[in-house]
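The following block contains the structure, expressed as structure tokens.
Note that this complex is displayed minus one protein chain, with the remaining chains in position.
== chain A ==
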Amino acid sequence: MTRRTINVEYLARVEGEGALNATIRDGVVEQVELNIFEPPRFFEAFLRGRDFREAPDITARICGICPVAYQMSAVHAMEAACGGALPDPLHVLRRLLYCGEWIESHVLHIFMLHAPDFLGCHGVVEMAKTHGDLVRRALRMKKAGNAIVATVGGREVHPVNVRVGGFYRAPRRADLLKLRDELQWARDAAIETLNWAAGLPYPDYERDYLLVALRNPSHYPMNEGRIVSSAGLDIPYDDFENHFQEIHVPHSTALHGRTKQGRSYLVGPLARFALNHDRLSPEIVALAEKAGLTPSCRNPYKSLIARAVEVLFAFDLALEIIDGYREPDAPAIDVEPREANGRWATEAPRGLLYHRYEIGDDGLIKEARIVPPTSQNQPSIEKDVRGVIEANLDMADDVLQHRCEQTIRNYDPCISCSTHFLKLNIERLTGDEAQA
């Protein structure tokens, strides 16, 4: 019997700080823990006593990669609490802003964080030496997404233009039309991305996930929908807490999401695509299939293809919105506070993001609860890593270690969101050795 220890100081190319601890005793995986030690920042605590109109600016600061997602869940939850439905042009502008964030976040992950795993590089700068055209195309696509966020939201990171009730200033039609040519180039680049993604070496691994995503009668889900699952769950978005729970485990400052029955589940692009492919255009579904992604796909490494599909979708949708855009009469509707409880879920780039607020008639927040996608995916990440180690025990330590990191990166984990770094320790023990 031998003892093998794999120890990686830090897992790179994720947003935030954590570690993975895996113990293998006599060739059997004993324990896998995604150890998140990102310092807690206590958003839900200091939101209490703040004005309900401050929630979109404050919660944006949970994550610099997906601030729009936090702003969208927050403003919708507040509008749900206080009453008031947005007229169509404002609603559509929110979708446009969200398109920008999906593009910026997905392109960052596909090319800068995830692709190096498939191409055998350490990062995007190294990748630029061997795959210069690819990296330049990626940067240009990302810039096109960021340009949407900057035009509609005022700046790329922590946009300033989102408010409860709509926007501070609606963009001029001429401002949006300026984005058009570059978006047209970028949607073709997104098709090239899918063709490129088809040729990547995806490890053979599948798991029977419980998939959870929003679903909406007419659109691929972004800002609204019912919560559905691959097991037939179909509930209103505000019923989330009756079906899902968060559990505090000792090894993580991020809470762990599970169903009320204790089952782990998967949110994010793979789940969204599987549950909502019929809401995409036949052209996009055909391109996805050509790239190797079908609705029945349960290979987590192919989440890269699902992101690429959603990038193409978001470019097409952004173009459609811009072409049909009419400047609204007012940039926002009035939303007056009342004593109420508001709940909402939107689809952040990494998956379902649920907010609940209780506010008083003075407009002050009494209680806040935020359930980010990475918290919900944590148990699933641990299960995947366990499965991958079990299926690859013969691998050399450094290869197995890399495969585990790649498996975690499938999730595009945003550890800053879920609290919040990854240090990887794989320990191989024999029966007579004490656990570290």
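To be clear about the criterion, a contact is a pair of C-beta atoms (placed from the backbone, for glycine too) under 8 Å apart; a residue touches a chain by one contact, two chains touch by 3 or more; residues count from 1.
The criterion applied here is as follows: contacts and distances are computed from a predicted model.
*Asks:* For the chain not present in this complex, what protein name does its UniProt entry give, out of "Septum site-determining protein MinD", "(2Fe-2S)-binding protein", "Oxidoreductase" or "Aspartyl/glutamyl-tRNA(Asn/Gln) amidotransferase subunit C"?
*Replies:* "Oxidoreductase"
*Asks:* With the full complex in mind, choose from A:H91, A:K143, A:R207 or A:R338 the residue touching the hidden chain.
*Replies:* The one listed residue touching the chain not shown is A:K143.
*Asks:* Out of A:G27, A:P40 or A:P236, point to the residue that touches the absent chain in the complete complex.
*Replies:* Counting the whole complex, the residue in contact with the absent chain is A:P40.
*Asks:* For the chain that's not shown, point to the residue among A:P89, A:G165, A:G225 or A:P331 touching it.
*Replies:* A:P331
*Asks:* Hey, which chain A residues sit against the chain that's not shown?
*Replies:* Residues of chain A in contact with the hidden chain: 10-17, 37-46, 48, 50-51, 54, 57-58, 61-65, 67, 108, 112, 116, 122-126, 128, 135-136, 139-140, 142-143, 146, 154-158, 160-161, 163, 167-169, 247-250, 253, 255, 331, 405, 414, 416, 420-421.
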